[in-house]
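One chain of protein is taken out of this complex; the other chains stay put.
A, B and C label the chains in the order they appear, each numbered from 1.
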Amino acid sequence: MTDSPHFNLDLDGDTLREECGVFGILGHPDAGALTALGLHALQHRGQEAAGIVTFDSRQFHSERHLGLVGDHFTDPATLAKLPGTIAMGHVRYSTTGETILRNVQPLFAELEVGGIAIAHNGNFTNGLTLRRQLISEGAICQSTSDTEVVLHLIARSRRQSSSDRFVDALMHLEGAFSLVAMTRTKLIGARDANGIRPLVLGDLDGKPIFASETCALDIIGAKFVRDVQNGEVVICEIQPDGRITIDSVKPFAPRPERLCLFEYVYFARPDSVVGGRNVYGARKRMGINLAREAYIDADVVVPVPDGGTPAAIGYAQQSGIPFELGIIRNHYVGRTFIEPSQSIRALGVKLKHSANRAEIEGKRVILVDDSSVRVTTSVKIVQMIREAGAREVHIRVASPMITHSDYYGIDTPDPEKLLANQHADVESMCRWIGADSLQFLSIGGLYDAVGGRPRNPLSPQFTDHYFTGDYPTPLTDLDGSTRHEPRQFALMREAG
Amino acid sequence: MTDSPHFNLDLDGDTLREECGVFGILGHPDAGALTALGLHALQHRGQEAAGIVTFDSRQFHSERHLGLVGDHFTDPATLAKLPGTIAMGHVRYSTTGETILRNVQPLFAELEVGGIAIAHNGNFTNGLTLRRQLISEGAICQSTSDTEVVLHLIARSRRQSSSDRFVDALMHLEGAFSLVAMTRTKLIGARDANGIRPLVLGDLDGKPIFASETCALDIIGAKFVRDVQNGEVVICEIQPDGRITIDSVKPFAPRPERLCLFEYVYFARPDSVVGGRNVYGARKRMGINLAREAYIDADVVVPVPDGGTPAAIGYAQQSGIPFELGIIRNHYVGRTFIEPSQSIRALGVKLKHSANRAEIEGKRVILVDDSSVRVTTSVKIVQMIREAGAREVHIRVASPMITHSDYYGIDTPDPEKLLANQHADVESMCRWIGADSLQFLSIGGLYDAVGGRPRNPLSPQFTDHYFTGDYPTPLTDLDGSTRHEPRQFALMREAG
Amino acid sequence: MTDSPHFNLDLDGDTLREECGVFGILGHPDAGALTALGLHALQHRGQEAAGIVTFDSRQFHSERHLGLVGDHFTDPATLAKLPGTIAMGHVRYSTTGETILRNVQPLFAELEVGGIAIAHNGNFTNGLTLRRQLISEGAICQSTSDTEVVLHLIARSRRQSSSDRFVDALMHLEGAFSLVAMTRTKLIGARDANGIRPLVLGDLDGKPIFASETCALDIIGAKFVRDVQNGEVVICEIQPDGRITIDSVKPFAPRPERLCLFEYVYFARPDSVVGGRNVYGARKRMGINLAREAYIDADVVVPVPDGGTPAAIGYAQQSGIPFELGIIRNHYVGRTFIEPSQSIRALGVKLKHSANRAEIEGKRVILVDDSSVRVTTSVKIVQMIREAGAREVHIRVASPMITHSDYYGIDTPDPEKLLANQHADVESMCRWIGADSLQFLSIGGLYDAVGGRPRNPLSPQFTDHYFTGDYPTPLTDLDGSTRHEPRQFALMREAG
Partner (left out) sequence: MTDSPHFNLDLDGDTLREECGVFGILGHPDAGALTALGLHALQHRGQEAAGIVTFDSRQFHSERHLGLVGDHFTDPATLAKLPGTIAMGHVRYSTTGETILRNVQPLFAELEVGGIAIAHNGNFTNGLTLRRQLISEGAICQSTSDTEVVLHLIARSRRQSSSDRFVDALMHLEGAFSLVAMTRTKLIGARDANGIRPLVLGDLDGKPIFASETCALDIIGAKFVRDVQNGEVVICEIQPDGRITIDSVKPFAPRPERLCLFEYVYFARPDSVVGGRNVYGARKRMGINLAREAYIDADVVVPVPDGGTPAAIGYAQQSGIPFELGIIRNHYVGRTFIEPSQSIRALGVKLKHSANRAEIEGKRVILVDDSSVRVTTSVKIVQMIREAGAREVHIRVASPMITHSDYYGIDTPDPEKLLANQHADVESMCRWIGADSLQFLSIGGLYDAVGGRPRNPLSPQFTDHYFTGDYPTPLTDLDGSTRHEPRQFALMREAG
């Protein structure tokens, strides 16, 4: 067994941050196994590590592993180490190779009043500022995860109960968070004031559940109750008589909800219902609107799998051009994607995708992709499609162009590395990619596809800052970092 | 490091056998890495283990690992252990949990005339008979793989050169085989007299390649030259002056080719060209013919992913009913599928599939699947679709019903366990599955989709014994086993 | 990679505590590798885990592993991860199977003024009391090691420099400690006011070294400079101009030194010089004094290997009875001792020892052992010697009987489990063991052997509480725990 402690890391402060998934259940005899299943359904939100904490009315138990949920948590021996009727878990993604076990959530602290575990989806925009302040007050940080500051805020709160301390800690946080916490009797779910990241409340035979997406309820046959609201803290508790109570607190100043549009465009699983809207349907409508806005005559509509498939189906249905699997995805890439060798990386996208020549050769191809995130991929795919004999290659992207970085838990490049900032216009971008034409869905087309209404510029219904620059919260760390030694604590930074 | 040698196995003689994939390249400085890539493209033919052997003009090198190609062979340290300009590899699938490293191919033997490595896709129908005979003559078998008998036959051949010995050994074999072999100067590819399993000859900058499917050529940018013919042995050799010669031998009595139809129905990757026919196109035509033979009025055509997708696209195009992703596949199942815990296994198909409720609820659904192999899956999927609110569920299977077991390397149940043999008719089967209707593609419809011509009953163009009982070769082991102690060597049996 | 976090432990609050070893070096280009060698020489002080921290003038590096130093830290790849000219390390022993990586020292904290690492040999008698207080003030403890409280005390100190903070933290500690600490420029060694645990200052080409014993200096060819004095803090620092300064601070109220006698009796390596006295010589004199005090006529003097060998040589020389290897030790027991299976454990001592029958049969045997710690072992050894045909078996123990538990880092049973407290007198003990006679060295004989002078009862020259009950410090945790809920934090308890 080995250990590379956090002070050995050399993380780039500009490093990308990605999504995570959270799950918790209260009062069920199979709480640990159900949490493993819930996390499996949320695996698309984080493939690098997973953790589960349970409480068995005597002590807390924890298992945290690098790798997929299915790699570790389907092992009966592992589940046997997670007894109890309260459980919560977390899946995590990190773009660095430096992931270390002590960063894997849930994080735990033994307080005077008993233990508390927390798991976080999102990113605090004042995380480094808080960390710096806590260290100056004598706190010892063991992880490089921003989430740990919440633990320290809880530990230092002067409030009495663990749930009061939890709410107290939330008051210091800026940015995006859907948090699940757990004590000896409580399971708590909380969403930030804007409700940037999703969190739903479910029910399995009367036992409350929190999950990032509804697909985690479906896998265990649980009912969807409602979304946790923006700015809401929902506290489920087992009472001494065994009854389960559910309370709701709204400690923050009220704000309109602004769910992250990228959940619809990219992150959420197509069968999930996010903010009351089916994700597959929204994506298909993005394709329909894209066909309306950016029709071109062609022989086949080919999705860039798997993200582009629903929009491609929509585009094909709207345009009447046949939908064909012109690109085949290799589903066994597995670990390769995470840690490729240099020589294999040079071969690039072909490890994951291959052209289905018979459907491409001699044809005018419309490639439908979900977003402009992975431009390198686009360049290589266009090249692959051309080598397979396509007569024309037209790219249609089912979301607007990304023009600003995200600071709420999504993996976006630094501003200067964004495709939009490296090209004068879409035409230059198109030439660089090597396509015959390139068109993006408009922001209006996206709002229509997701919410059925135009964007309200005074109070947008969603957060769309990567497309518009309209950030829903202050960016304290970022602003601070431009002023005083921004990189000093850079090595401590990593998001959940 | 541990080892459970073969005599500790308790394999069931009736155990299922599955496909494998083979790849080899002669004369290329990156032979090892290119073989790793070729195997990666063939990963769908075997996910349990992979092996590569190279020769660097001084000695043979070998790496064999349980797991995916991408788990091990993308590691530069592993590739560094595979130097040389001749390389070959194998991916393997086994349905038992007993897979052991010594069964992982390529297998190797040091002969008087130098070393020889072999890799096998297929199954010998007289493998146990040969093994029994070899043991009685003093051979010591180290693996439980049928492929090892080829090594012993080569070692015992009285012929002089290693390629002559290889051909000599082939003369003893019955059944299905696409074999690749390698000596210090030669790379050899061979197909059985019926050409049941595929094998193609490719070319990368003048260097010959053998591969199970063309997709392994595409991934490294190699050209497809031609299929190795049924009954043909192709011998590529580096001459002392560095030139590469390619010879062809046809040692067997000539027979018409009978490629396995299941390659088109199920095994081969959609972008591969097998026997001169694009697999995706063939599958889509199966769906088109299915819509012609078994049309029903409905609201959506939903593929059982991923196998059913091409046929569902064909069915939807032919019928005019919209194609929708009504079932979402979880791509992170990974290891779970291989070794599920008992409790997780009980939850069944939901780990891999979930209903996309918004596209199902209140609708009449046509489910299109590729074959009738996994009935349990069908039952659970119908149940899942019904729970998601489908008004009607109609199953359309894009191949005929399986009525006979396969003995050529495909995982089919024993005859008595086949769905066809447990139900009086399709209606009873349909009731058991819980569908509103159930229809299979006819054998004629399948022949038309794959070959464009009706089945010639006197000399079928393909082998279709699982649908018709018309086996293309003797079944020596099976016949023998009904006579004298068939199970005695059962524990030795496993297929490649 | 897996992780069983501390709240999953089920440690017994009464669990045994054992010795550890520390090493540090400042200013040497091979600091990491030299520390590995130093720890290897100190391996007898802790075999369960080892850790090294280095600083390379840019950042801290750390490697911590379960197992022997030679299992991990001889690997060039591991040493390559430990660059820098300042290094320190720790070897650790724990009798529980629950050892977890996060308890392995050195422990590290990132302070406002920079990082600090610490390693501890000894045990705080107020560790739990301090931990409880720190948690009530909002500290989050990540390990179950008492040593972590020092880190928190340092982090919370209001002093400016890291060395001032370190000294500040020491003022809160009771009990036994030899501590080594390290910052970006300093290496610090400290001994508690009584000097219970040893710590020496060495010198390699002008570079200062701290080590638990002189044998760690010998292995790298370093010179012994002097003992760190009881109550002394020695601060070595690299100045900006590269010079190394060495300062000494004595922050505690002065007290006479009371080194732990068990270092001479049992712990220290025979070739070490502890407190100015050669350990092998002291042990041999214990055997000489034992022969004077407890002579008996016999045929052979047989050591219980390896601990009893020096005293047996002394006994044989003094008594004139031949010294023979009547018990052979199996040196390959290795891991077996750490984690035996139940069935193997039942076979007991024979795994480690076997009788050398030819030297035993028909003889009157004097068995010489070092201490009365492992009575079960004695019982089994006597039985083994009798089965080998001994005519008489006389046990002579080269130290007094243990009558009180230790709380300063030595593995001693709870008071009620001590052999002395389970028998009315030595005769009853002798009968239980099955020996013909049993005698212990007197406390006077021990003082004479170690220090050459009688025990000063008003101010004993050593701490000898396990023999006399005369504890050199308050026992705050123990006293407190008898009053209020002693077991509440029991799970947090573990010693270094």
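The definition used in the following text is that a contact is a pair of C-beta atoms (placed from the backbone, for glycine too) under 8 Å apart; a residue touches a chain by one contact, two chains touch by 3 or more.
What you see is a predicted model, and the numbers here were worked out from it, not measured in a lab.
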Left-out chain, listing which of the shown chains it touches: B, C
Listed residues C:N330, C:S428 or C:N456, member touching the removed chain: C:N330
Residue in contact with the excluded chain [from C:Q59, C:Q229 or C:Q317]: C:Q317
Contact with the hidden chain (one of B:E112, B:D205 or B:D241): B:E112
Of C:R159, C:R184 or C:K350, the one touching the omitted chain in the full complex: C:K350
Touching residues on subunit C - with respect to the absent chain: 33, 37, 40-41, 43-44, 47, 68-71, 74-76, 79, 215, 218-219, 269-271, 273, 278, 280-281, 306, 309-310, 313, 317, 322-325, 328, 330-336, 339-344, 347, 350-351, 354-359
Where the missing chain touches subunit B, by residue: 1-5, 7-8, 10, 59-66, 72, 81, 101-102, 104, 108-112, 115, 135-136, 138-142, 151-152, 155-157, 491-492
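The rule is simple: only the chains that are shown with their structure count from here on.
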Proportion of interface numbers common to subunit A and subunit B (over half same, under half different): same
Geometric centre: closest chain by C-alpha means: A
Most distant chain from subunit B by Cα centroid: C
Chain centre separation (subunit A, subunit C; CA means) in Å: 49
Chain centre separation in whole Å, for subunit B relative to subunit A (CA means): 37
Contacts with 2+ other chains: residues of subunit A: none
